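Scroll down for the structure; my scribbles are underneath it.
Every protein chain of the complex appears in place save one, which is left out.
Here is chain A:
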Amino acid sequence: MLLIKCPYCEDERPELEFRNAGEAHLVRANPIVDQSDDDFAAFLYFRQNPKGLQFERWRHIHGCGRFFNAVRDSVSDKFLTVYKAGEPKPNVEQLVTRGTTPAEAVVESPAPRTPRTKKAEA
């Protein structure tokens, strides 16, 4: 099961306790009456859904009940980071270089695996 860290519970919890709440960082125009219909439609209906990194809102609905934001890779389903609602967008480039991307994990894994197979043979 996917474990998701809740920034309010400061704990990794099973995905069953969470609900996805769509794209994050959508800002409602103020005053909203001045907005054109196209801009309002873009705010209300149109979502990016990119392949790769997504900024999402999640709700720990069966836990603390709080909404928070997360950066998730929609290809690998890996959560790069989670942060409380209202906090600014984290720097994605920094996250990608700091966190192990799936490609790096594959490159690194054979090295520690080799001694284990030798032990098993002996």
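Just so we're on the same page, contacts are C-beta pairs under 8 Å (C-beta built on N, C-alpha and C of every residue); 3 or more make two chains touch, one makes a residue touch a chain; residues count from 1.
In this text, contacts and distances are computed from a predicted model.
Choosing from "Sarcosine oxidase subunit gamma", "ABC3 transporter permease protein domain-containing protein", "Protein glxC" or "Aspartyl/glutamyl-tRNA(Asn/Gln) amidotransferase subunit B", the protein name stored in UniProt for the chain missing from the display reads "Sarcosine oxidase subunit gamma". Among the residues A:A21, A:C64 or A:V96, only A:C64 touches the chain that is left out of the figure. Mapped onto chain A, the interface with the missing chain covers residues 1, 8-11, 13-14, 16-17, 62-66.
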